[in-house]
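First up is the structure itself, then whatever we jot down about it.
Here the complex is missing one protein chain, while the rest keep their positions.
As written, the chain order gives the labels A, B and C, with residue 1 at the start of each chain.
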Amino acid sequence: MSYFDRATPPTRESRLASCITYGGTICGLAGKGRRSCLENAERSFSQGSICLLLPALGIINSLPDTAVLIHGAVGCGTVTHSQNCIVRMGSAARHGKARDVLWFTTALQELDVVNGGERRLEDAIREIDREHSPKFLVVVTTCIPGIIGDDVDTLVERIAPEIKARMLPVHCEGFKTSIWATAYDAVYHTIGRNLLEPPEGELTSGPNPRLVNLMNVSSMGRPDELELERLLRALGLEVNIFPVFADPGGMHRATRAALSVSTCPTHDDYFLKHLRERYGIPFSIRHMPIGIANTALWLRDIASYLGLKDEVERVIARETAHLQAALEPLLPLFQGKRAFIAAGEMRALANGTLLRELGFEITGMRTFHHDEFAEGEYEKLAADGSDFVVNIADCQPFEEANLLRRLKPDVFMGHVNANSTAARMGIPTVAIYQVGMHFVGYRGVYELARRLHRQIRNPSFNQRLAEHVRLCYREEWYRRDPFSHIQRRGEDQL
Amino acid sequence: MSYFDRATPPTRESRLASCITYGGTICGLAGKGRRSCLENAERSFSQGSICLLLPALGIINSLPDTAVLIHGAVGCGTVTHSQNCIVRMGSAARHGKARDVLWFTTALQELDVVNGGERRLEDAIREIDREHSPKFLVVVTTCIPGIIGDDVDTLVERIAPEIKARMLPVHCEGFKTSIWATAYDAVYHTIGRNLLEPPEGELTSGPNPRLVNLMNVSSMGRPDELELERLLRALGLEVNIFPVFADPGGMHRATRAALSVSTCPTHDDYFLKHLRERYGIPFSIRHMPIGIANTALWLRDIASYLGLKDEVERVIARETAHLQAALEPLLPLFQGKRAFIAAGEMRALANGTLLRELGFEITGMRTFHHDEFAEGEYEKLAADGSDFVVNIADCQPFEEANLLRRLKPDVFMGHVNANSTAARMGIPTVAIYQVGMHFVGYRGVYELARRLHRQIRNPSFNQRLAEHVRLCYREEWYRRDPFSHIQRRGEDQL
Amino acid sequence: MSSYIERPRFSCALCGALMAAAALPDTIPIVHSVAGCVGNVAWTQQGGAALQVGGPCGCLGIPGTNLREREVVFGGLDRLREQIANTVVVMEGRLFIVLTGCVSEVIGDDVDSVVRSYKWAGMDIITARTGGFRGNSYRGYEELLKTLFRDYVRTAKRKSSRLVNLWGVVPGMDVFWRGNLEAMRRLLESMRLEVNTFFTGEDSLETLACAAKAALNVVVSPLYGVEAAEIFTEIHGTTYLVAPFPIGPTATGRFLHMVAEALHIGNEDVDRVIDRESERYYRYLSPLTDPWIDLDLQRYALIIGDANYAFALADFVADDLGWLPEQVFVTDPVPEDQREDILGRRAGLRPEPEHRLVFETDTSAIRHRLDPRWFPVEDGNDYRESFSPAFVIGSSMDRELAESLRAGHLSVGFPVANRAVLDRSYVGYSGGLRLVEDLVGAMVAAR
Partner (left out) sequence: MSSYIERPRFSCALCGALMAAAALPDTIPIVHSVAGCVGNVAWTQQGGAALQVGGPCGCLGIPGTNLREREVVFGGLDRLREQIANTVVVMEGRLFIVLTGCVSEVIGDDVDSVVRSYKWAGMDIITARTGGFRGNSYRGYEELLKTLFRDYVRTAKRKSSRLVNLWGVVPGMDVFWRGNLEAMRRLLESMRLEVNTFFTGEDSLETLACAAKAALNVVVSPLYGVEAAEIFTEIHGTTYLVAPFPIGPTATGRFLHMVAEALHIGNEDVDRVIDRESERYYRYLSPLTDPWIDLDLQRYALIIGDANYAFALADFVADDLGWLPEQVFVTDPVPEDQREDILGRRAGLRPEPEHRLVFETDTSAIRHRLDPRWFPVEDGNDYRESFSPAFVIGSSMDRELAESLRAGHLSVGFPVANRAVLDRSYVGYSGGLRLVEDLVGAMVAAR
């Protein structure tokens, strides 16, 4: 039985044995696979982080003609105020006009906790359908319904015939998983179950041998899509961009592609396996197109599936030469500078390779979780024999602050909302993604290099800040082992 | 010999015996024509005011494809910073895009005053022509060249063959006239001398019997033009709007019209007489289309020239009925409220009639100058036997402050930059024009009524101000005759 | 109440309590909930709090128990104990506040007992029940205050006649809270009062602990902090004054008089301050007079805000600017029976006619409940009366609405995504000037 036949997808912990707790080195990780951080390693002190609801909403909020109903307490989902900015900019870039997300919350209260929230949810669905008539209504389940046992799937199924909107249940009970990446599975799960069959009456053409599904991620903006589209078109391919900002009503067209192309294995494996199993569409998923070598690997992978070996080498050669010439004047500033990276695992690793290409030395890396997809990446970085600290953590800036105080890197690249520790320590910082700017492909390398160049040229903002503000950690903490709150019950540790 | 055959136009003082000094009543003025304020009446105390350069630039700056070169000290022309706002808005309303005025100053310095400014002017013209290639270049002469005797017209004529731009000299020596309205003659003078002949090679069609020139003024914005255009079109006419924001290259088309229609006699008589003398185009100039009755008179005047008597009555009847019904709910608030008006003579008088139509009582009026065009208007206002103070003054807010303290009007309508005295005394104020809003025609009556209504409903801004700031006059001044600084050498005074 | 809220202009109780707790000097909050709650607050601030994210801890630096399925099944108290014990080792702080989230509350963790044991051990630690299902962020702020007043403020033997505590400005929900609190502190200080505002850089845990010495508590809100004030009175005896949130000279003058009266201070100090500040206000405002009239900057105002801002903005634009606030939307979920109370607390102010004041939490519903006169008259010879020219003072979610009304717009209330606020304040006299600058700036931007 496929995962997609069940109402809810599995967690990443159970499906992939992903983990979030490790402190060691790259050499300690490379080649060791999932055993590298044992499932039961845990922190005896932790700081808040995010849950799968946030990245799930990152995709869901972007969908056109879609309303979002969050079934939970009133606070779950207010992250949308932030994602709304991205949706506005993204809509403007794609459709010429900013659009605000239309979202709702059942705002569960004490009585609902006691009596169950199904009645309120049903009323909310009916009322939203009546008052707002969205084409699609995503119903997102959060912690409280998960604990009190609201059966959202059954409810949705029961009332579906009376609701004009196509309902899409998504499960985001935060307590069930520490791996945010489960969010992607949660969203793909509802897409796979509800949106891949063409609507009745629509003529379905057969598979298109030049069409590839380009799986975007919500951290990539339109410029990144255009760069990848440009490269794929240079191979003579047509591109179906999917699923962020994609029209839910047209998602079934993904089943006509000749190949699905992931830009981030962590993001897409669950769905691409489903597309292959169910619709026979192969996928390429091994590399992230970030950095010169990785972009080439990513392109070659695609080409190998489609028999475009000669074409791809021509494209890679031309692009690489063009890029290398452009990078030339920027590189001297980077030589030997020591960089620290913190982000999602695939992204962090790919950027590590990229920074090395620019002449940086990697002095440390923090990744949000670890799973099997990254193994090859660790090996790429460990291949030259150099070693550096690796810390797997769902943020946990206290470990980061300790590490940075020791390592004193020259530049820091971090995930959105995870740069301020380094910034307050006076280290030049560059966000590792920022929706709306270039990060991927060849253009991404160039633009990132320019960004690094200007941040290193004038890091005054962070420097001044560091002179006048301090972090909230005790001085004693910096003198302790940064990983001393990781409860080591296994092997392979420092 | 026509005025237009000379390099410079006459002043209004000499051409029309206009004057700026009078303190008395409407009954003292009505029917007395130009004698009412004698030419040599003067103030023994005066406050600064404006000169003809400002209204002249109001028209000049609006012209598309035109650069403006002010020949004078660096300060003359910085008024353009203010007019630039109007040009931006006006360009956006007419052409969909804001445009900044391109203007220059010769910025005459001490040495130029000694040695003459012609050399600098010539260099400036050549350089502007070379660097900026404007289609038209208006060369505006100010006080200094007027005193030191720079012969701008001869210079322009001499170098014209070498200059790509069509040069348009305009004379604005501020000391030569106290009547700003001379500005209109100054601008029309150059238009009449330089822009009315069709360019060589252009096929000129014959006169168009349905075409009227609608003479706009720079204080009217696009909405006012649209209202008048709407009314003229209702009479089956085509409309050529002229000269503000009109393309200088197409101004010669004005010579093909069947009639020229002024919206302000003070503005247009000099030019319309020229159009009639030189091109045989009759003109209607007696009324300003401000207020219900005046708009009807204005329309009837036009209709009578073009044989549209029946049509015009239908239009007037329909428009008046429509307007009156709309005004109904607003009028109760106005009944018996006492209004004070201060602006250019024609505009002030026409608004006096309008305010009476709305139910206001006129308690006093100040006009910037007086000439023969207004005689009929004074008679309209004096016709019902009511009397009120009339003060003719080129601003002179000290007289206004004294009058307002005595009269305590319920509302004040003043020219732009002339409302702050009343405002600081706590009186509700409405600007008598504001480029970009409705003031003329039927729509103008309605919109002005709405504006008055809301200002009277909540005059807090002015009231709070009056509670906390004071004007800069001595208390003793308010106890003196407001006209005590008018040197009465003539008759017809209080 | 409806079965949903559309785009609420607040988050949950935990979020409100957390933003407030993180704003206290030398204070470390400990969130007893799932990991995502803290991140949700950080991202919510990213999008809603005018580019102000995190306190001294940084946005993801707040300690938390990060509960998982195991704790949901077996209880989270062991994890909480461990977390508290280690928090002291890692985090620099003197007061620790355990804030509960939905999960720890729904599974029934007895947090009080754990906190009590640490307290007995000598730690400065308190706790508040701030599970998201208990209410919105304003409720969380209120709960935090109640906990502070109950469990942290020490009983005082005698009152200090010129010491006042001031609250009612909700950190994070009022994106101008930092500047606003500082501005109100300055105003009252200029009346020769000592002031506790708890959450500014000039406050300290010491002054908070001694807050019971205050002769008066001033709640600058008809709604937020009033319950806490009642508890304060109950425990510490200090009476409280509910005063309108003061924007601009008229409201601020009234505010200062109210405070003076409640403190039985002579008018001398008040009048001196009011005279000086009014003189300054109008001296600075005066040069705007000509443009104000000539550009016709009077507007029909559509006000959308929380209970603090909706009334304060409406009063300011009506009383000081001469605008016409034809409709005022209060976006808090206020039960019917409390609405009267709120209006009652606007003592001395003219009552708002029913149709002008609307309680509405849902963003799209605001549009549906607009007087039809807001909608623009189409071009042409249409004489329909309309609220035009209009200006919308609301949140950044009201931009689409403003655009469709062809109205100007300024983001003042949460969420504010489209501007940065640092020490800007709209409170008091100088705050009124700042607001005038910003409103006019929005109107003349294309000029």
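Definition applied: a contact is a pair of C-beta atoms (placed from the backbone, for glycine too) under 8 Å apart; a residue touches a chain by one contact, two chains touch by 3 or more.
No experiment lies behind these values; they were computed from the predicted model shown.
The undisplayed chain touches these shown chains across the complete complex, A, B, C.
Screening B:Phe398, B:Phe412 or B:Phe483 for touch with the missing chain picks out B:Phe398. If you put the hidden chain back, the residue from B:Ile50, B:Ala93 or B:Ile159 that touches it is B:Ile50.
Residue in contact with the omitted chain (choice from A:Leu211, A:Ala293, A:Ala326 or A:Leu407): A:Ala326. Where chain A meets the omitted chain, the residues involved are 85, 88-89, 92, 98, 226, 230, 319, 322-323, 325-326, 329, 414, 416-417, 419-420, 423-424, 429-431, 434, 437, 442-443, 446, 450-451, 454-455, 457-465, 468-469. The omitted chain makes contact with chain C at the following residues, 42, 46, 51-56, 58-59, 178, 201, 279-280, 283-292, 294-295, 396, 417-424, 430, 433-434, 436-437, 440-441, 444-447. Residues 43-54, 69, 72-76, 78-85, 100-110, 112-113, 120-121, 123-124, 127-128, 131-132, 143-144, 147-148, 174-176, 178, 394-395, 397-398, 416-418, 420-421, 424, 469-477, 485 are the ones on chain B that touch the missing chain.
Methods note: only the chains that are shown with their structure count from here on.
If each chain is reduced to the average of its C-alpha atoms, the one that sits nearest the average of all protein C-alpha atoms is C. With centres computed as the average of Cα coordinates, no chain lies farther from chain A than B.
Rounded to whole angstrom, the centroid-to-centroid distance between chain B and chain C, based on C-alpha atoms, equals 51 Å. Chain geometry summary: the mean Cα position of chain A and that of chain B are 64 Å apart. Rounded to whole angstrom units, the spacing between the C-alpha centres of chain A and chain C is 34. Taken residue by residue, chain A touches two or more other chains at no position, since every residue touches fewer.
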